[in-house]
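A single structure is presented below for examination.
Complex shown without one protein chain; remaining protein chains in place.
Here is chain A:
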Amino acid sequence: MATEALHENETLASLKSEAENLKGKLEEERAKLHDVELHQVAERVEALGQFVMKTRRTLKGHGNKVLCMDWCKDKRRIVSSSQDGKVIVWDSFTTNKEHAVTMPCTWVMACAYAPSGCAIACGGLDNKCSVYPLTFDKNENMAAKKKSVAMHTNYLSACSFTNSDMQGCDKKAMVWDMRSGQCVQAFETHESDINSVRYYPSGDAFASGSDDATCRLYDLRADREVAIYSKESIIFGASSVDFSLSGRLLFAGYNDYTINVWDVLKGSRVSILFGHENRVSTLRVSPDGTAFCSGSWDHTLRVWA
């Protein structure tokens, strides 16, 4: 029996050392191709001009922290969800509320607009993802038409109508092949939890926002981090990130109530936006890139342009 236990320990030890060796090799391989920094390549790119972006609309109506939001493809409707248990669909041009659904739980952490514009999905502490068809018929009870599409063993933190191929779990960002269910690449350079990941418009890279107060850009073909967006003066975590249409700008919402706008190529901050009176929890650029919307623990959403 003792020899069996010894054998077991040896195998564990050899597996551990193999894992360490492989991690070292991975770092080596990645370092070999690290011949230049992104901002060096972008040295001769014209610098961006002065930014004049301000709040154009403030959407008020939630009774508690706004946790998530998404744009409709029509570039004007927005769905938002809140700790107050409500999911609201807004017309961002007029600020009118078009639909409101009360969820059976508080902390509705995730919501998404269907590409068709005809439904929304949401979920949270109820451990489910539910889809609600949107109807303008005043006699229809939206809640009655709800359909549950997924049961999870824990709370729903994000949902999306397209294959969500990425997740930030702890300090690691992982890229998954949805067809095989395999993790294809993993990146662990953040020093703290990753709160948000977003694909770069071309699909060849992605950005992440983390509690370590930095945002980073990872190139999938180079298989490594290629840029860090940080400043000594920024000490609060970044909760949500999104790119502008061309990918030149990275908008990031922070726990210090601000939104920082970064020049993706040069690595510098081009603007800092004030307005929210509590943490920025969610941020998305509109489908045509004309504006972006931020949601906050101050119960409001703001549309900036």
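Note that a contact is a pair of C-beta atoms (placed from the backbone, for glycine too) under 8 Å apart; a residue touches a chain by one contact, two chains touch by 3 or more; residues count from 1.
The working rule: contacts and distances are computed from a predicted model.
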Undepicted complex member, UniProt protein name, chosen from "AP-2 complex subunit alpha", "Sorting nexin-2", "Kv channel-interacting protein 4" or "Guanine nucleotide-binding protein subunit gamma": "Guanine nucleotide-binding protein subunit gamma"
Candidates A:Ser192, A:Ser246 or A:Ser268 - the one touching the absent chain: A:Ser246
Contact partner of the left-out chain, one of A:Val45, A:Ala100, A:Cys118 or A:Ile235: A:Val45
Residue of A:Cys68, A:Val264 or A:Leu283 in touch with the missing chain, whole complex considered: A:Val264
Sites on chain A contacted by the missing partner chain, in the whole complex: 8, 11-12, 15-16, 18-19, 22-23, 25-26, 29-30, 33-38, 41-42, 45, 48, 52-57, 75-76, 92-93, 153, 181-186, 200-202, 204-205, 219, 221-224, 226, 244-249, 264-265, 285, 288-292, 303, 305
